[in-house]
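One structure coming up, written as structure tokens, with questions to follow.
Note that this complex is displayed minus one protein chain, with the remaining chains in position.
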Amino acid sequence: MATLGENRYGKSRVRVMKVVRHESHHAMKEWNVRLLLHGDFETCFTAGDNSKILPTDTMKNTVYYLARESNASTLEEFAIEIVAFLLANNPQASKASAEIEEKSWHLMTIEGQLHPTTYQLGGPELQTAQAVQERGCPLTITSGIDGLTILKTTKSAFTGYIKNAQTTLPESTDRIFGTCATVAWEYIETPSDYAATRAKALETFLKVFAEHDSLSVQHTLYDIGTAILAAVPESARVKLTMPNLHCNLADLSRFGQTNPNQIFIPIDEPHGYIEAVIER
Amino acid sequence: MATLGENRYGKSRVRVMKVVRHESHHAMKEWNVRLLLHGDFETCFTAGDNSKILPTDTMKNTVYYLARESNASTLEEFAIEIVAFLLANNPQASKASAEIEEKSWHLMTIEGQLHPTTYQLGGPELQTAQAVQERGCPLTITSGIDGLTILKTTKSAFTGYIKNAQTTLPESTDRIFGTCATVAWEYIETPSDYAATRAKALETFLKVFAEHDSLSVQHTLYDIGTAILAAVPESARVKLTMPNLHCNLADLSRFGQTNPNQIFIPIDEPHGYIEAVIER
Amino acid sequence: MATLGENRYGKSRVRVMKVVRHESHHAMKEWNVRLLLHGDFETCFTAGDNSKILPTDTMKNTVYYLARESNASTLEEFAIEIVAFLLANNPQASKASAEIEEKSWHLMTIEGQLHPTTYQLGGPELQTAQAVQERGCPLTITSGIDGLTILKTTKSAFTGYIKNAQTTLPESTDRIFGTCATVAWEYIETPSDYAATRAKALETFLKVFAEHDSLSVQHTLYDIGTAILAAVPESARVKLTMPNLHCNLADLSRFGQTNPNQIFIPIDEPHGYIEAVIER
Partner (left out) sequence: MATLGENRYGKSRVRVMKVVRHESHHAMKEWNVRLLLHGDFETCFTAGDNSKILPTDTMKNTVYYLARESNASTLEEFAIEIVAFLLANNPQASKASAEIEEKSWHLMTIEGQLHPTTYQLGGPELQTAQAVQERGCPLTITSGIDGLTILKTTKSAFTGYIKNAQTTLPESTDRIFGTCATVAWEYIETPSDYAATRAKALETFLKVFAEHDSLSVQHTLYDIGTAILAAVPESARVKLTMPNLHCNLADLSRFGQTNPNQIFIPIDEPHGYIEAVIER
């Protein structure tokens, strides 16, 4: 006999842009929201009974509706509002979550000044936030950044590793270290300011990455995670994934040339993948 | 104080193509492999000590090496070989996993006959397999399909759901039901033939999808999962995700036209998302 | 002084799905339309005068409106209808074009029978058509296929090419030949049946590709183009682009293994690119 196990449903890729028209400038945010509900949906699966189903179309409308009602200025605050609204209005739901991605729009600089109403899209990274709540339990908030794309041209080595019959990688004391990093820190206490905390976490990440004498991706990842925990005392743990953006030293000897760490061939695949949680 | 929590590392997107040159035809497979190790890597993170690190570059070479040694004709068998090799040769690893995606290449039909050495890429779906083993524990094998893109133009309804102040969706007794489905079944027993079992699971999926009088995505998903469990007695559970490929009925009344379920506007975002595990 | 040179505008990615509900089965097509107008739009650019501008939003609506009115069963016929409508209703336009891509949906096979109302998405290739007309001139129709992804595991050689100081490629008398081809044939006469002609062109392409003793991509491309011209007497010329899907022979000697044309490493970049027009 088959039975229904773990299940959830919701709406993905609900895009909404909010423009707050201040006197001096416009504050614009572009958010991409994913909402999910867990709950008592068994008869929908087993008998086609939709009486406890909030349509995903209505979830989408809820995002637009709440965006208008909301005073949230950060993605974290908006995610919290969505989860609270879903739980308050849907007794059939036992758990709700909202994940938000924010695009890297920033006010454009014209002749050295920020233009008050014109934006330019920056890097590929997305600011992320997730709010999750099981009914009757505390809310969990996680903030992060996806796709932070960074590279250092020195202070990165990789030596002393295991060699075996499949080893062809030469040791290197000075290689390119590029990554498209994802980081997320989970709050145990509410920070006084989500945006300021986010800025501090990013600044810490970049500073450690730039200055670290890296002996491996793991080595740098750990020091970044440790530094973020120190910089964000309200966080319990930091999860980091740092896939390599490999830049292989080109073999120019075939053309009678030397290559003193100058010419590299960037590749997207295959790529190394390192993932770890750093906790208090 | 910071400490290292859960962590793993490996190589992603290792692509390999194997051509077995039979007398009558060539059997070609294109695989995309991801390998991951868990283990005693703490000093790498905390002290830059790489002495227990098998480089991800070596993992990549291992895939090529094993592809040549292997007699595996299915992605499941190759995933199992990779995991066994990694655990046997890396005492520092406590757990190894291999995930493989296989592209939908099939022999081309020329004048009604399969051409023995020429291939055409079929649908967007990928055949998937995952082998995971913790040292000293049994191996877990999961097979599946990602991105199976299917659509029915009738026998799909959605009525009787919750209405509230954010509801705008009209009920429908005859709508388009499209999805880009992902399915994975976990084995509790080794089947006699992974490829035949996979074919049976897919056939079952498509038949239920086509013939079902759907009252919701959940309703159809459940019946598909139940049927796969019945068709694959060696499986313990089936996980299905069925995001909607929404095709919205076009509002043609603005142009003085009727629209008797004929003209639709397909959209990629936002989209509904339904996910469930069906278990014995 | 600046002046306005060549210009055009329109709407891209207008997606529309049409379901024709026959008694015995449903005929479903998913089209992605791009419409462009040339004409007397100078004052819009130079003075912000929109009085001759048909909004691109209205062009989008026109696609939906015409989809409902139309009896077109092929993308070519629908493209022709769009161009005729745009020119007839927009005296300010001197030229109109419509490009349509059709997704590879096909009726699903269940237990050896085509299911009448359920579809599965096939290969990545898109069926394409373009209709272009300058006012007062004849209409030009081009049909084609984009992204036809095919591969042969034998009957492909590449030898006798130029060698110089940058050459590292070894000659090969038996290599993998994969391509993601684009083909387009321009009509000089209206064929009796666009769909049948398309089927014949595709069949011809695949047969020549499969059976050709290829001495280079160029060599096979030329024979495919020549064969399509012969198979489609209503066509004036065939344009083919055949970028390589390179599958490099893996160097396994580093692991003490031979590699008798068995293990390959597929790469997406860099890739060779060959493009030619074959004319009568």
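By letter and in written order, the chains are A, B and C; residue numbering begins at 1 in each of them.
In this text, contacts are C-beta pairs under 8 Å (C-beta built on N, C-alpha and C of every residue); 3 or more make two chains touch, one makes a residue touch a chain.
Note that the structure is predicted; figures quoted are calculated from it, not measured.
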Which of A:16, A:75 or A:157 contacts the chain that the document leaves out: A:16
Absent-chain interface as seen on subunit B, which is shown: 165-166, 168, 254-256, 268-269
Residue numbers in subunit A that touch the chain omitted from display: 15-21, 26, 28, 30, 61, 64-65, 67-69, 104-105, 108, 110-111, 115, 117-124, 148-155, 176, 206-207, 209-211, 247, 250, 252, 254-255, 257, 259, 261-267
Positions on subunit C contacted by the hidden chain, ascending: 1-15, 34, 36, 41, 44-58, 60-62, 65, 89-90, 158-162, 164-169, 214-219, 221-222, 225-226, 229-230, 237, 243-244, 268-280
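The rule is short, and it goes like this: only the chains that are shown with their structure count from here on.
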Same-site or different-site touching of subunit A by its copy subunit C, using the half cut: same
Subunit A-subunit B separation of Cα centroids, rounded to whole Å: 24
Separation of subunit B from subunit C, taking each centre as the mean of its C-alpha atoms, in whole Å: 29
Whole-Å separation of chain centres (CA-atom averages), subunit A against subunit C: 37
Junction residues of subunit C - those touching two or more other chains: 254-255
